Structure formats: C-alpha cells, structure tokens
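Coming up: chain A.
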Amino acid sequence: MSLVRVIAMAASAIALSVFSASAGEVCAAKTVKDGVLTPATGDPAYFPWVADNNPSAGKGFEAAVVYEVAARIGYPHDKVEWAVATFDEGIQPGPKNFDFSVAQYSITEERKKTIDFSDSYYTAATAVLVRKPTVEAGLKPDLAALKKLQWGVAAGTTAGGILAKTVGPDKDPMMFNDTADVVQALKSGQIDATMLDLPTALYESAVEMDDGVVLGQFPTDNSEGLDQFGMVLEKGNPLVACVDKALQSMKADGTLAKIEAEWLSSATGVPVIK
Partner candidate 1 sequence: MTGALEKPKLQASGAVNPRRIREERIRRRGFAVASASTAAVVLALWILIPMAPGWSKVQASFFDWEVFAKTFPKLLSAFLVDIMIFAWSAPLIAVSGLAMALCRDVRSPALFPLKLFAIGYNDVFRGVPVMLVIYLFGFGIPGLGLPRPWNSPYIWGTLALVCTYAAYVAEIIRTGIESIHESQRSAAMSLGLTPSDIMRFVILPQAIRRVIPANMNILIALQKDVALLSVIGPVEILRQAGVEKSLAANFTPYVGASIIFLAVTIPATRYADRLIERQNRQRS
Partner candidate 2 sequence: MQTHEKLKLVGLRKSFGEHEVCRGIDLTVAEGSMVCLIGASGSGKSTLLRCINLLEPIDSGQILLDGFDIADPEIDPLPLRRRIGMVFQSYNLFPHMTAIENVMLAPRRVHRRSRAELRDEITAMFERFGLKSHIGHYPDQLSGGQQQRVAIIRALAMKPEIMLFDEVTSALDPEMVGEVLDVVRQLKSQRMTMVLATHEMSFAREAADWVCFLDKGVIAEAGPPAQIFGNPKEARTREFLSRIL
C-alpha cells in the first residue's frame, strides 16, 4: 500500500515538476517581434472581453486569458505588446503583424482552411437581445414567436448562420458592421431582436441600453447554438502548439474557470428558448 502511495506521490511530484518546468519556459516558436509576444484584438474591444478598451491592463476576460497564456509560454507582463487587428485582418491569408488575435473568433471548419485556431478558451451560449417594449407587447422566448421578429445581426460573425439554423426568421435579417451598430438599430426600433454570445448580450443590455432585455439563451446541449472561441494564428504558425499547451494547463488547474468566473457574468436567470 505504502509503496503504491510512494509511487503515486513520486509520479505526482514528477508531474508537478514537469508542469512547473513547462510553465514559464520560453516557447521554441519564433514570435513576429523577437523576445516579445504580440497579441492582437479589435479596436474598440468590448467589455467584458476587454475592459475600458485597454487590453494592456490585463482586465477583461480575453485580456486576462492572454496574459495568463503569455506567462505560461515565457512572456511576462512587460514582454507583451498589443496590436490592433480588424476582423478581416484576422481571417485573411498571408503573414500577420501579430502572433495571435483574440476577439471572440468562433472556430469553424471553413475558417480553418485559411487560418489556424488555438484550442477553444471559451464556449459561449447564444442569447437573444430585445427591448423591454417588445417583451411588454407579449413576446415569449419560444421559436414560433422569434420567427416573426425583424432580426439584425453583425455581419462577419457566426450569428447570421446560427440565426438561420435555429430560428429561421420569416423576414430577411438586416446586417451591420459591428455590435455597436446592431445595438443602435435595436435602440431605434429598426430591428426587434439580435443574436449575441451571452456575455456580450448581458453586457449590452445592462450597460449600453436603457431598456435592453436578454430574452433567452439557446440550450447549451444544442451544438447549433454554441460558439467556441479560439485564438487566431497564421496558417502553419508553430506557436499554436505552445498556446494550446498553455490553455490545456489553464483548464487543468482551474485558472481558466477562475478567470471566467471573474469576468463573465453567470448565466443564471436567463431563460432557455424552447
């Protein structure tokens, strides 16, 4: 018995030492700027993903994840220099001016043909954002009612595809450049509803709108309604292995869950759409 315990202890000691050795070890892959890690995000970057549009502060879910990953692949806080990348710069082919980009990029098979994704660092439920008057007029979180609405989504996101598959609205949805424009159209009543990942929906309804309501979220067992966010890297960039390893270790030791709990509101209380 004691032998088994000793072996187990030894094994865990070895495992721990391996872990601590790998954490903080400089990744073998080269970065775009020597000795520095250059992550990118959108400008503006939105809360709760990045706080105050200032990723260097390390506040906000994605900013915090990036600094944790950076530390684990050997780049302490002062060796991280942020770049700005638009959505298109993220997914276009060819060399990048950043090592990886984080901006709620959904992992899809088609995108993988042009770029590489890291492992997913967050799985978002898809939520429906509406205005209070619409709810007061009797809107219920069921698919039949949602079909009749005038929808609007940010183009370029996976929301359009999810909307078509899950709701299949009667009227063609309108499309906008980004979430800010979608929310503006929602505020002025040009659209009735939009589809966002749940954290963003909660943030928009609480902060950006006077009368925003998260009507509901799609059940998390429905893979159509789920979005997995991954970091975007240039196709074939060997850095992806390091990043994946860091993410795996963050999942294993609960760091990722801790960051998530700190920044992303809990989904409790948001009804599930039937």
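If you want to know what made the cut, all candidates are chains of the complex that A comes from, given by their letters.
Everything below uses one rule, namely that contacts are C-beta pairs under 8 Å (C-beta built on N, C-alpha and C of every residue); 3 or more make two chains touch, one makes a residue touch a chain; residues count from 1.
Being a predicted model, the structure only gives us computed values, none of them experimental.
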item	value
Chain A in this complex - touching candidate among 1 or 2	1
Complex interface listing, chain A residues touching candidate 1	87-88, 91-95, 108, 110-115, 150, 152, 155-157, 160-161, 172-177, 181, 184-185, 187-191, 235
